[in-house]
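Worksheet: the structure to be examined is printed underneath.
What you see is the complex with one protein chain gone and the rest in place.
Up next, subunit A:
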Amino acid sequence: MTVLSRRAVLAVPLAVAGASGAAAEDFAAATRAILAGRAPAEGGIFLEIPPLSENGNSVDLSVRVDSPMTAEDHITAIHILAEKNPFPLVATFSLTPRAGRAEVATRIRLATSQTIVAIAETSRGAVHRATREVIVVLGACVETG
């Protein structure tokens, strides 16, 4: 019994380290999958998120992209990625010209202080990216330490 619980305790830091390593890989893979070899432009997209959040359980976030939103030239998708979350691809919004404006807002969970990335895809195949650093005082994940 003692041996078992000791093993369980020893396994915890390993599991946590493994999880964060996997998250970094997932983040890179998710970013690559969205970009699909295209180089993102760093302008024309505005990501708003508080630079400091007391609580990672619910963080307001909004994204606005400059686009005429016509049939020929509109935003087709907006992706939200959180670099150090266990699931780095937080949300994907699919838009059509019927949106009128490329503007979305939601509330997300953040595991820890990290980089938030918003990527927008246009109907012409271009991609725009915005990046913000956020500090999270109390993360949304359960502390195991």
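The definition used in the following text is that a residue touches a chain if its C-beta (ideal position, glycine included) is under 8 Å from a C-beta of that chain, and two chains touch if they have at least 3 such contacts; residues count from 1.
The definition used in the following text is that contacts and distances are computed from a predicted model.
Only one chain is not pictured, and the protein name UniProt records for it, out of "Thiosulfate oxidation carrier complex protein SoxZ", "sn-glycerol-3-phosphate transport system permease protein UgpA", "Na+/H+ antiporter subunit E" or "CysO-cysteine peptidase", is "Thiosulfate oxidation carrier complex protein SoxZ". When the full complex is taken into account, the listed residue touching the unshown chain is A:Ala91, out of A:Leu35, A:Ala91 or A:Ala126. Residues 8, 12, 57-59, 62, 82, 85-96, 98-101, 103-110, 141-142, 144 are the ones on subunit A that touch the missing chain.
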